[in-house]
Structure formats: C-alpha cells, structure tokens
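To start, the structure under review is shown below, and the notes come after it.
Removed from the display is one protein chain of the complex; every other protein chain stays in position.
Chains here go by letter, A and B, matching the order in which they are written, and residues are numbered from 1 within each.
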Amino acid sequence: MDDQLHEAPDVTDLDGPRSGSARRIALGVGAVLAGLVLVLGLAVATRGDDDGTASGLLGQRVPAIAGDDVLSGAPFDIDQTRGQWVVVNFFGTWCPGCLVEHPELVSFEQWAEPRGVEMVSVVVNDPPERAAEFFRNEGGTWNVVMDQRTSIDFGVAQLPETFLISPDGTVVAHWTGSITEANLRAELPG
Amino acid sequence: MTGRLVRWVAVLAASIGLLVVAAVDTGAETEGERVQRLHDSYACPVCDGQSVADSNASVAVAIRNFISDEVAAGASDDQIRDDILRSWPGSLLNPPGEGFAALVWVLPVLVTVVGATGVAFAVGRRVEGSATSADEQLVAAARDSGGSGA
Partner (left out) sequence: MYSILGLAAAVVGLAASVLGAVGGAFILITGRRHLLHTVRSWAWITVGTGVAMTVVMLRALSVRDYTVDYVQQVGSPNTPTLFNIAALWSSLEGSLLLWILVLGGFTGAMLVKFRDRRDDELFGWALVVMLGVSVFFYALVAGPANPFTAVTVPADFTPRGPNPLLQNHVLVAFHPPMLYLGYVGFTVPFAFATAALITGRLGEGWLLETRRWTVVAYGFLTGGIVLGAWWSYEVLGWGGYWAWDPVENASLLPWLTGTAYLHSVMVQERRGMLRVWNLALVCATFCLTVLGTFITRSGVIESVHAFSDGPIGAWFLVLFGIVTFGSIGLIAWRGDQLRSPGSIDSPWSREASFLANNLLFGAMAFVVLLGTVFPLLAELWDGSRLTIGSPYFDSMAKPLGLLMLFLMAAAPILPWRKASGEVLSERLFWPAVIGVVSMALALVFGGRGVAPVLGFGLGGFAGGSAARQVVLATRRHGWRGFVGRTNGGMIVHLGVVLLAVGLVAAESYKVDRTVRLEVGETASVNGHEFTYLGGGGDQNGRRVRIWAEIRIDGQDVYQPATTLYREQGVVVPTPSVRPGFSEDLFLVTDAVQTPGDPVRLRIVIRPMVTWIWAGGGLMFLGTLLAVFPGRRRRRGTEPTSVAIPDAAPVG
C-alpha cells in the first residue's frame, strides 16, 4: 500500500501533445466566467427597475367575485354590476394599513353612493365574524364578501390593495397601500 | 473465492429486497401530504424566494388557504398551478422543463457527463513533467522539519 516505487516513464517529453492544454482550458473557463461577471454586472446596474408589484390585471377583464355579504347575508356577484363603476378593496382586520384607510373609504362612500359607484371589500385571512364586527364598529355599508380564491385571482400580494373596475368590466386602476378618497375620486368621472 | 462471492451476493440480494419493500410498501399520498407538497412548491410572491409553506406573509397565508380549499374541493394539481401562475408567473419553485428554463435542468447533466468522460480519460493516461529544483528543496526542508502529518 505504501509502495512508492514507480516504474520509470517511457519518455521525458516536455513539449508533448498536451502542451498548452491548460492554457486552452483556462481560457475557456475564463470566457464562461466573464459571461457570469457580465450578467452580474448588468444585474447590479439594472437592479430596482421593476419592483414586481405592477398588476398584470390592468386592462383585463375583472375576475369573478361572488359571495354572500358577511353583514346582511345578501348575495353579491360582480357580474351583476356591469354599467357601474366598482371599487374592489382587499382588507383584513389584522392589517394596519387597512385600519388607516378605512375612514377614507367610509368618507368616499358618502360621495360614491349617490353617483351609483358600487363598492365591495374582500376579506383576506380573517374569520367572517371578525370582519362583520369591524364594519359594525367602524362604519361602512358597502358589500363585504369572503372569498378565498378572489385574492389569488387578483394577485393581491400585500394588503391593503384596491382595484377600480370600469362599467364595462375592465380593471382600469390598481393601488397598493392605504388609499385615500382623493385617489379614488381622481380616477372617477364627476 | 466462492465464499466471497456468496457473501456479496447475499449482501446485494438483501439490499435489493429491502429496497423493494421500501418502494412497494408506501401508501398513496394522503390529502395532508398533498397539501404539504403543494405548499412547498410555490414561492411566496413578496418574500424573496421563501416558499408559501415557510412564510408568514399574508399573501402566503392566502395562497396556503387557497391550496387547502382547492384540494378539498377536488381540484387537480394542474388547475391549482394554473390559477396561481396566472396571478404570479414565476412563483413555481421548481423551474419548468421547457423553454429557456429547461437549461437549468440540462446543463448540470451535460457538465457532469463531460466531466465524467474527462475523468475516465484521465485514468490510465500518463502525463510527463517534472518539479523544479527549488521546489524539491522546499519539500526536503518541510520533510526534515517534520511539518508533515500522517
């Protein structure tokens, strides 16, 4: 096992056919790594251009929202609202931004209701009782529905998020973070 | 010689037998296991690549609940995948095996095969060359100083 005696080499040929292969391999590896550095460099240079929160829904048909109102029990179906502007708001009572924006939405409702603008809040990750209690305490009489898959269909990533649906059923605006009455009114006629 | 052979055949047979048991005796995937597997397969869209199973972000919770609901409602893996990818393209933690992304599967195999071929050629090939005398002195010095371990 410890035998260290080698047989003598046949030739001692320093300029054999293998000469230069290390160089070729090194150059090949270098080229690949240069590509890597280039990619990483481009990534550093372009980083932060796209934060990935832009909704792919803009200009698309609104996904389905259907369910019973958690307060009144009345059925709601977004397909029955064609011809009206609809504000779709995603919220949860655990979400601080939602608590901040709620008075704004209540105030907006005063303005919107006489103008025939429909509003619906979709509850995310909250039991219905808690959502109902919240609306009883904090005000707001618009539709509140529970629908697990709605937030998936809308691609809601970070609450609160709000979408505006035009009378022909197209998603025309999208906000992330707490919304204000002014934000909404700026997008609506009259 | 034959004794040796018999022993190794026994070891091999036992291994194969045990592996067959391990392969055959697995029950079908339970609903809980399926939900867990699906939770592990999607990235939470806002958590830098964490899976929805591992994240506490609200969207991860929503996707987890969605998956559980859909599985309970009898949806197939493909339906669930389509629904999630429609809203969050690229949230599949396992890259698809088609298009440009297929490279991420193919390249490692290719590199490994090329490497293995290289190693196979390296065995048995004689390379000539030599050390420099300065180097030999260093080796001798290191040897004498007793710096080398076993």
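Just so we're on the same page, contacts are C-beta pairs under 8 Å (C-beta built on N, C-alpha and C of every residue); 3 or more make two chains touch, one makes a residue touch a chain.
These figures come from a predicted structure and were not determined experimentally.
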Left-out chain, listing which of the shown chains it touches: A, B
Contact footprint on chain B, counting only the chain that is left out: 4, 7-8, 11, 14-15, 18-19, 21-23, 25-26, 32, 36, 39-41, 43, 47-51, 53-56, 64, 89-95, 100-101, 103-104, 107-108, 111-112, 115-116, 119, 122-136, 138-139, 142-143, 146-150
Interface residues of chain A (partner: the chain not displayed): 1-6, 8-9, 12, 14, 18-23, 25-27, 29-30, 33-34, 36-37, 39-44, 47, 52
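Basically, only the chains that are shown with their structure count from here on.
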Inter-centroid spacing, chain B versus chain A (mean Cα positions, whole Å): 30
Sites on chain A touched by chain B in the complex: 9-14, 16, 18, 52, 56, 92, 94-95, 124-125, 148-149, 151-159
Chain B residues touching chain A - in the complex, by the definition given at the top: 45-46, 57-59, 61-63, 65-66, 69-70, 83-84, 86-89, 126-130
